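With one protein chain withheld, the remaining protein chains of the complex are depicted in position.
Chain naming follows the written order as A and B, and within any one chain the residues start at number 1.
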Amino acid sequence: MTNPADTLYDDIRDLPIVSPHGHCDPAWFASDAKWTTPTDLILTPDHYLYRMLYSQGVSMQEMGIGVPADQKDPRQIWRLFAAKYHLFLGTPSHTWLRYMFNNTFAIDQPLTPASADAIYDQIAASLASDAFRPRAVFERFNIAALATTDAATDPLVHHHAIAASGWTGRVIPTFRPDAVLDPMDDRFASSISDLAQITNCDTATFEGYLQALMAQRAAFAALGATATDHAAEVLYTCWLDDPATYYAKALDGTITRAEAAQFQGHMLVQMARFSCDDGLVMQLHVGSKRNTNKALFESLGRDVGADIPVATDWVHGLQCLLDHCGNHPNFTLILFTLDEATYARELAPMAGHWPCLRIGPPWWFHDSAAGIARYFDQVVETAGYWNLAGFNDDTRAFMSIPARHDVWRRGVAQHLGAQVQAKVFDLSDARSLAPLLATQIAAQTYRL
Amino acid sequence: MTNPADTLYDDIRDLPIVSPHGHCDPAWFASDAKWTTPTDLILTPDHYLYRMLYSQGVSMQEMGIGVPADQKDPRQIWRLFAAKYHLFLGTPSHTWLRYMFNNTFAIDQPLTPASADAIYDQIAASLASDAFRPRAVFERFNIAALATTDAATDPLVHHHAIAASGWTGRVIPTFRPDAVLDPMDDRFASSISDLAQITNCDTATFEGYLQALMAQRAAFAALGATATDHAAEVLYTCWLDDPATYYAKALDGTITRAEAAQFQGHMLVQMARFSCDDGLVMQLHVGSKRNTNKALFESLGRDVGADIPVATDWVHGLQCLLDHCGNHPNFTLILFTLDEATYARELAPMAGHWPCLRIGPPWWFHDSAAGIARYFDQVVETAGYWNLAGFNDDTRAFMSIPARHDVWRRGVAQHLGAQVQAKVFDLSDARSLAPLLATQIAAQTYRL
Partner (left out) sequence: MTNPADTLYDDIRDLPIVSPHGHCDPAWFASDAKWTTPTDLILTPDHYLYRMLYSQGVSMQEMGIGVPADQKDPRQIWRLFAAKYHLFLGTPSHTWLRYMFNNTFAIDQPLTPASADAIYDQIAASLASDAFRPRAVFERFNIAALATTDAATDPLVHHHAIAASGWTGRVIPTFRPDAVLDPMDDRFASSISDLAQITNCDTATFEGYLQALMAQRAAFAALGATATDHAAEVLYTCWLDDPATYYAKALDGTITRAEAAQFQGHMLVQMARFSCDDGLVMQLHVGSKRNTNKALFESLGRDVGADIPVATDWVHGLQCLLDHCGNHPNFTLILFTLDEATYARELAPMAGHWPCLRIGPPWWFHDSAAGIARYFDQVVETAGYWNLAGFNDDTRAFMSIPARHDVWRRGVAQHLGAQVQAKVFDLSDARSLAPLLATQIAAQTYRL
């Protein structure tokens, strides 16, 4: 008897990719310039890779992080990586790389120190061909839509260029205003200034600041954006009587840490209210403590692999925002957690009640075969399938996108197939749910 | 080779139902009046159903919640439900309803918009027959005992009527004193007044209040009650030097929120001490934040699906109560959690030490096939089987009772069968454990 999971996987394996949240560089598709080296394309942008190597004694310098381009040897870095590739056994990075080697670059041997040079050369040869220019790969990957993530003050020149180019690939921006909402962010003052300049609003007043934010939301939407994205280490939302006072303190640098948290909590609710008006879907990524390795942060800056999850309290943290907007028919809020203890305890019960809420897919460290299995196991019985947000790959590693969606689709098929075998529902139900989970619900949730 | 889970399920499938905790209406069995419509019996009492529908944009009004009886059309509500039935795929509600349709009402077609009217009519025809009067169904369900949950101030007229009727069905009350223990409960003042009236005690003094509580516990026990039930959002227990002072403030409305928490924490310990004396089994349901949707609460009141779990700290929260009563040989305390992170971390280690403790079955959002599997996986290795409390259905949806016990029994069989296959113990051990878990341990724990 055929395993129902196999049938379900066959149904969805080749569906177009919907990628509504990620961190690819829009410049690739604006310029359509060839990528340079395998190392720069595959290794350097992927913090999953160098964090693991660092944990096993490989320095950031050896991996070329923080090294000027003219002082690093991409082939040498590739060889080092090949020598350490076994460290990734059992991790999703291994699965993604293997998929990419096999499927995208038609490499039929495993990466080892012995094969490192040959594989490097084979990939380099591919990248030198027109068939591997960004737009061609985008099309071969069968991507229906790809959202980038862009600062609220970004002039979106690459997105303008893509739109002006006549290319039909759908690459859209996402409005990410963290730096203009958090007075403790070291980019706050300069970002507010940028915001004034790009919108021509008077951000010296709170009213002008709100107008500027609305203007930029509209500018993003005009280029196809359907969503905003917000991050918080500790979730807190509130509604202040006098946000203008806090804003003035934020501007002149006299705001305390506690007041800044209040202001940011108020602005999250304000953003939700804007979403009720303009229909941009709100995303909330909570629980990552950033840059916990002080020595690395001071020498190399942000995003070098030392972001670590902390426990999250969705119920109390989101209460004020939900009081304001939770029942609004035009509002969609997608919640992403790094604290799996909240799947069954908080997120599934909340999404199973509030009309606005959708549960984001397993995020970051949990975007993996076992992480996906735990997610379905813990959220579906309470939230059902229609309160999920579908999948997104959340990656800056463009070449890994098909592999990541493939892991999700296999996970969908495994989960639904097991439910069929347990007689929770029958195969015809599962065959309607599989494409829903593979792509449709993501497109619906993000209003694509 | 036969799957041992199949053998085990066959062993226990048809055992009588022991239902030691739930929320059925004793009036049904007192009057034995026919139920009215399928909608009023099956949909309206079931907050699992309308919370999911609400999350997908169906208003409470459309489902008839808060609508006067003469202004709602039960058939129309049924049709709406049928149109949205797919939303429940993968949830226990779907499993329960399917079981009830198939087994209780002998319906052999799935519920769809096309079949909605026919199924409605078939159920309505059943309900119009004597065979579907409450007592007849109770007997056909093979229920050995059914506990209801009743306010401490309830005069228990229906339980008196059942006792007086000569009917042999065992329907017993459970003493639920939340409203007279928590000064912050909006029913506190009126409930204390009711308590005085029903017991003829002088509840103006703390001493009289304690006497009244003891008197009502005895009155419940006289009608067959074997248990009390207590709820707390945040677990806290303590022993005050001067509870009378707090009580006086509670009565005259000058008590602060912090003092009220202290008083309630003291009274939980007091209730445990009463249980040591009178032998009523104490149940503690912790971690539900009630009525989190303010707009719905203000328009429709309690229990409209917006109760959400929060994290629970059993170790510190229960310390004082255990200091007082934890080693008492006559004391049984059953703990129910909505925070599965506490299964392996706190509840199993605690129940594996304290003689009084039993771990309640998966509760509410976790009463499901996967929730049951996680429960066994996480509690048994530390607590063993004899420190579990067995199953209870905790439902106000009477028609779902056999379905809920069936899901548990299947879960028992799956778990034990897997242990047999993993050679943790052999099939003969499993065949002695299966009926223990299906019914015996619940009867023992609740002293039925």
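In the analysis below, contacts are C-beta pairs under 8 Å (C-beta built on N, C-alpha and C of every residue); 3 or more make two chains touch, one makes a residue touch a chain.
Predicted model, so just to flag it, every value in this text is computed and none were measured.
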Tell me which residue among A:Lys34, A:Arg51 or A:Arg187 touches the hidden chain in the full complex.
A:Arg51
In the whole complex, not just what's shown, which of B:Leu357, B:Ala389, B:Ala403 or B:Ala442 touches the removed chain?
B:Leu357
Option from A:Glu340, A:Asp393 or A:Asp406 whose C-beta touches the chain left out
A:Glu340
Of the residues B:Asp73, B:Glu207 or B:Glu381, which one touches the chain left out of the display?
B:Glu381
Hidden-chain contact residue, picked from the options A:Thr104, A:Ser368 or A:Gln419
A:Ser368
For chain A, which positions touch the chain that isn't shown here?
51-52, 54-57, 86-92, 94-95, 289, 292-296, 305-311, 338-341, 365-366, 368-371, 374
Spell out the interface residues on chain B facing the chain that's missing from view.
313, 315-316, 319, 322-323, 326-327, 329, 341, 344-346, 348-355, 357, 377-378, 380-387, 419, 422, 424-425, 429, 433
